[in-house]
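As structure tokens, the structure follows; a few thoughts come after it.
What you see is the complex with one protein chain gone and the rest in place.
When the chains are written out, they are named A, B and C in that same order, and each has its own residue count from 1.
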Amino acid sequence: MAASAMKPPMAAEIAKIERQWIARGLERCSPLVFAGWMAPWLIMLGAGVYASYLCLRYGLGVTALDNRFGFGLWIFLDLAVIALGAGAFFSGFLLYILKWKEIKAVISSAVVLGFLCYSGAMAVLAIDVGQPLRSWFTFWHPNVHSMLTEVTFCITFYLIVLTVEYLPILLKNRRIKQVPSFLVFEWELHKLIPVMAGIGCLLSFFHQGSLGGLFGVMRGRPFAFREGFAIWPTTFFLFVLSAAAVGPSFIILTTKLVEKITSKRLVKEQIYQTLARTTGVLLTAYIALKSVDTLIWLNSTSFNAGFAPWEYYEWKPFGGWILFAEIVVFGMVPALMLLSKRIRTRRGAVVLGALLACAGVVLNRFVMTIQTLALPTLSFDEFMTYTPNWVEFAVFGMVIAYAVIVYSLSYRYLNLFPQEKELSAGNVEVNDVPVR
Amino acid sequence: MAAGAKEMNKTNRKYRYGMVIDLDACTGCGACVVACAVENNVAPAPAKVNDRTSITLMRVFQVKDPAPMPARKTVFVPMMCMQCDDPPCEHVCPQQAVELDPRTGIVDQMVQRCFGCRYCMAACPYHARYFNWFDPEWPAGMEQTLNPAVAPRMRGVVEKCDLCHGRFHEAQDRAALEGSDNITYQPACAESCPAQAIRIGDLQNPEDPIQDQIRKPETFQFLVKLGTKPKMFYQSRRGWVKRLAERASPNGNSNRRDA
Amino acid sequence: MFPFVDGFHWTFGHVLFLTVFGIVLAVIAATLMVSLRRTARESKPGRAEAVRWKSEFHDLTGYERRCRHDLAGRVGHRHCHNEFDCRECETHPKLASVTAAEFDFSTYGLDYPVDRFYHRGQTWVKCESDGTLTVGLTDLGKRLLGRPDRVNLPNAGEKVFANGRGWTAARGGVEVRILAPVDGEVIATGGPESEFYLRVKPLEANPNLAHLLRGQEVSGWVRAQLEQLQILVTPAGSTASLADGGVLMEDLPKAQPEANWDKVYGEMFMAP
Partner (left out) sequence: MRSGFFFFAGAALMLLGGWVGLPKALYKQQAQPLDFTHKAHVVKAEMDCTSCHDFRQDGSFAGIPRIDNCAACHAEPVGTTANEKKLVEKYVTPEKEIGWLVYSRQPINTRFSHAIHVRKAELKCERCHGEHGKTETLRPFEYNVVSGYSRDIWGRSISRLRRASHEGMKMDDCMDCHKEKGAEAGCLGCHR
């Protein structure tokens, strides 16, 4: 209060009003500092909105996409954020289905992240398609054999689920919950959230998979094509597993980042360890299966289609190193780092391991979209590359800015980390204070 | 009603159109490409367009053999939609905008249904699909030259060769008026080819002259190992041209244009 | 999508697709409908307060949810899962009879008369001979608020519910809700200057006060509260600065204006 008195009265007044929206007991920076933090993101958002306007008004000719690279930066972005956003469904699965109580410390943050990843991906998709107003056709005339139909249905429904899951977090805002009906609704909805989490798991499982299936079923593209079980190619299962593996890692990274930016402790160390171990176990399984799949694909699937394995890696810059990087550097290394308790508990190991794991899955999504399209199929066709132009980067930036802005607002006004209060209390873990 | 249905089916003769393209006859003049664009109301390309963002439902690739310069030979390969019997584009389309017409064997692209996700373009190994990156614009007066049998496409949808469906419709009308069942027509590319290198035929009809062409030893198809069952056949008596068919042929051809 | 739309076929794929997504949509809709219906049912004044308490109790940390018998030293670590309502707790009667071997009763210089019952929201209840109950702020509560700027008491005739809103007080621009310790109808009100805040007529003839703290528990509770207060008012990074051994100041906000009183009040009066 003494500090606020020194500021101009206007700022103090704003701070006082704003205080009513911030949960009791949570320390937040002053509105001025917060505005300073938001400003660059808002500019980025504005630039992206302008770029989106160009796309919608003048057609996709304003981008660097072309007939060969019908999928480009945006589809890569969608695949990447949806894989990373898997933390939402997977932590829901751990908390509500497997009853890992400790996950409660990050579930709200994970739900918000998931919501942002999915809504961001949807926004980009709406700009990416040539005729966004016809998007509903997929629901009206679905081709049930298309993986994209499965993706569209699952993502749409899952976004609804995430919105429902986001509601209780939102309604818990200090000011909003003063309205009795909102509070009661929050409480009643909160009790039913495990149902939503279950549905979310089902939807997530199928669309994470069908995103992989999207490429795995492309018979005409032997670099992506995989055989599989029933209608699902192996990439279906690999995508599910890899998304589940990096979901917890992405939660680690974002939470650590928020801790770094706010210089606060938000989550107990124990939870980072649990999440890291989960990534370790799943990533190990993923890398093992991925290796087997790669061998079968190179030696059988692709060979039978008339494509020799070495041909894929002859093209610069996509040499064999990319396969090595994907499986070893960003696969086995983080898997072992996070699996071994001795390494994991070292300072910085959790962050490094999570970073490598996330990078590996992002690289995998890059390979599946960009490299697949860059490689020629006809024997006399050329290898082609493509460089996104500013419009694509601006829209990309728009999604990032949108996510940062909404997350910042959520962090500021909602209680995303239930442990924050006790961890911030005089930097003492209250649980450790001897009672007697 | 059942009797009516039976009767209708009897008179609805089915076709499986395919084409044979003689690469030894093709001179690469590009008449087919021009005729195709005119026939199908392809809007004139805006200045900013390049060969990767323009609409060329039919394009002619120039392929050089691996031999060093003095001996280097060239072949021109006209490429369009292969009208696959097992089209990889069809089952990926999320909203049934691609359809293999069971009556004609033509892979239909429903631009009216398409919302431009471009998944089919990624799935096609022949790169035979094109996206309308720009709003079509006809210089003043040029819209008068549009072919009324083909609807112009709007921006943001995928299109491709549909074997001159407008001409097929006209042939259908003619046959109906004559009371005949025999729908024969020439797509614009075949009609315009001065070397008569492109021939269309009914693969279903055992008496169609195309059958003899298909059985010739110099006939081949592109990327058959992918299992897409294309209905476009190519002919060449030159060995190196035939080896273009598959990417990794046993002889190890390499037609990359590194130079 | 639907049988009447062009493109639909009665094939396994279509039927499965329609069924699965129909069920998913139905579950989402049902969840929302059920919560909305329950909300409509629970939105009556008394019920809404009960739900608010449930929700707020749910968010308390483990430390804040320590069982009264833990505070009294009768058991080891034990957390309450019953929203601090011992009236409906099955374990409470069993543990209440246990006497801790050694326990030295002290209220650390604060005035906590033994003839009163205490609620964790810094209020006390005293049974009057005429069957009414007097409700007031505890000594610690008084010192926390000091001289409140404003007090907003219920009118006579209004009902209060245990763990629901009793009254509100404001100090230094911070408004805090004080929880009512018992169910009853307000018959008279006092205030900061008076001995008590509310006089209520219990809803039942013999009110069950089993949920309120007494005896040994009070001592453990006060100690825990003082510990927590010390952490709360200590600026991060410095050592404890609150008087230890001595007696608390009469007006704490005046003595320590730099502390985050919004947070302190939230924690101490259980008003998150």
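A few comments on the model shown:
Note that in this section contacts are C-beta pairs under 8 Å (C-beta built on N, C-alpha and C of every residue); 3 or more make two chains touch, one makes a residue touch a chain.
Since the structure is predicted, the reported quantities are computational estimates derived from the model, not experimental observations.
For the chain that is not shown, the touched chains among those present are B, C, taking the whole complex.
Check B:149, B:195 or B:214 against the missing chain and you find that the one touching it is B:149. Check B:24, B:99 or B:135 against the missing chain and you find that the one touching it is B:99.
The residue from B:67, B:176 or B:224 that touches the chain not shown here is B:176. Remark: the residues of chain B touching the chain excluded from display are 1, 4-6, 8-9, 11-12, 99, 101-104, 106, 108, 110-113, 149-152, 162, 165-166, 169-170, 172-179. Contact residues of chain C toward the unshown chain are 6.
Throughout what follows, only the chains that are shown with their structure count from here on.
Chain-to-chain contact here is organised linearly: an open path runs through the chains from one end to the other.
When you average the Cα atoms of each chain and compare centres, the chain farthest from chain B turns out to be C.
The chain pair A-C and the chain pair A-B differ in C-beta contact count, and the higher one is A-B. Averaging the CA coordinates per chain and comparing them to the mean over all protein CA atoms picks out A as nearest. For this pair, chain B with chain C, the centres built from the Cα atoms lie 76 Å apart.
Chain A and chain C, compared by their mean Cα positions, are separated by 38 Å. Centre-to-centre separation between chain A and chain B, using Cα means, comes to 41 Å.
Shown for chain C are the residues that touch two or more other chains, namely 7. Multi-chain contact residues of chain A, defined as those touching 2 or more other chains: 140-142, 145, 149. Considering their complex, residues 46, 48-50, 52-53, 61, 63, 77, 79, 88-89, 91-97, 113-119, 121-127, 129-135, 154-158, 222-223, 225-228, 243-249, 253, 255-257 of chain B touch chain A. Chain A makes touch with chain B in their complex at residues 58-61, 65-68, 70-71, 128-132, 134-135, 137-138, 140-143, 145-149, 152, 214, 217-222, 304-308, 311, 372-373, 376-384. Those residues of chain C whose C-beta lies close enough to touch chain A in the complex are 1, 5-7, 11, 13-14, 16-17, 21, 24-25, 27-28, 31-32, 34-36, 38-39, 42-43, 45, 47-49, 51-52, 54-55, 59, 61-63, 66, 70, 73, 172-173, 224, 227-228, 231-232, 234-237, 257-258, 260-263, 265-267, 271-272.
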